[in-house]
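Quick notes on the structure that follows.
Right, subunit A next:
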Amino acid sequence: MSAFTDWDILRNLLLAARWTVALSLIAFAGGALVGLLLTFMQISGRVVLVQMTRLYVELFQGTPLLMQLFLVFFGISLFGIDVSPWTAAALALTLFSSAYLTEIWRGCIESIPKGQWEASRCLGLNYVEVMYHIILPQALRIAIAPTVGFSVQIVKGTALASIIGFVELTKAGTMLNNATFEPFKVFGFVALIYFLLCYPLSVASRMLERKLHASG
Partner candidate 1 sequence: MDYNFQFSELWPYTNLIVDGLLWTIALTLITTILGCLLGTLGAAARAGRNKLLKHLVGAYVELIRNTPFIVQLFFIFFGLPSIGIKLTAWEAGLLAMVINLGAYSTEIIRAGIEATPKGQLEAARTLGLSRVQTFIRVVLPPALQTIYPALTSQCIIVMLGSAVLSQISVQELTFAANFIQSRNFLSFEVYLVVALLYLALAVLMRQLFKVVHYYAFPNLRARK
Partner candidate 2 sequence: MPLVNIDNVHKYYGDNHVLKGIDLRIDAGEVVSIIGRSGSGKSTLLRCINGLETYSEGGIIVDQMEVTDDDSQIRKLSKSVGMVFQHFNLFPHLTVGQNITLAPKLVRKLSAEEAAETAREVLQKVGLQDKFDSFPGELSGGQQQRVAIARSLAMRPKVLLCDEITSALDPELVGEVLKVLETLATEGMTLILVTHEMNFARDIGDRVIFMHQGKVWESGEAKAVFANPQTPELQTFINAVL
């Protein structure tokens, strides 16, 4: 028990960090997919779809991610399905991410100056054509930086999966702490690994944003 060297701690944490990365990737991919769908609902111009999307976003942005995890975890088992922490975490983080991404992307689309709409409509393009040829290409460019920025929130969000028992970086930290009684060192390492995962994404997001502003 006392045979844990610093290297042992770090190695175990790094092994667990693979699951943090995997969960992050799944949540991001899933969130982007669902978010894309929701974004299209939002720009469909149909009141019902727009309202539904708004409600969805409100719900996920107005409740703690931890509650979302619990509700997915315990909610699915109500159907008599035995759900693993991994599945529940992946699903909850997907829903969570999709709401935030939808909101970010809506902001990007709305930030395109109204003059672009007016000019395109004057040229005789219909709603879908304007959206597809004029608005979305411009919005996409703007959206890249905040989307990369949000991926940091996803990586950090995966830490909560530890609470429903999924062994990723934070859970591994708690377990190692219980084994070594060296919380300062263990959680210091845990924080460091998260930082090494997140900081490059933060920097990338900032660089992308600067590049966008520089190119006008």
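Some notes on this structure:
The definition used in the following text is that a residue touches a chain if its C-beta (ideal position, glycine included) is under 8 Å from a C-beta of that chain, and two chains touch if they have at least 3 such contacts; residues count from 1.
A word on the picks: all candidates are chains of the complex that A comes from, given by their letters.
Computed from a predicted structure; not experimentally measured.
The candidate from 1 or 2 that touches subunit A somewhere in this complex is 1. Residues 58-59, 61-68, 70-71, 74-75, 78-80, 152, 156-160, 162-163, 170, 173-174, 177, 182-184, 186-188, 190-191, 194-195, 198-199, 202 of subunit A are the ones touching candidate 1 in the complex.
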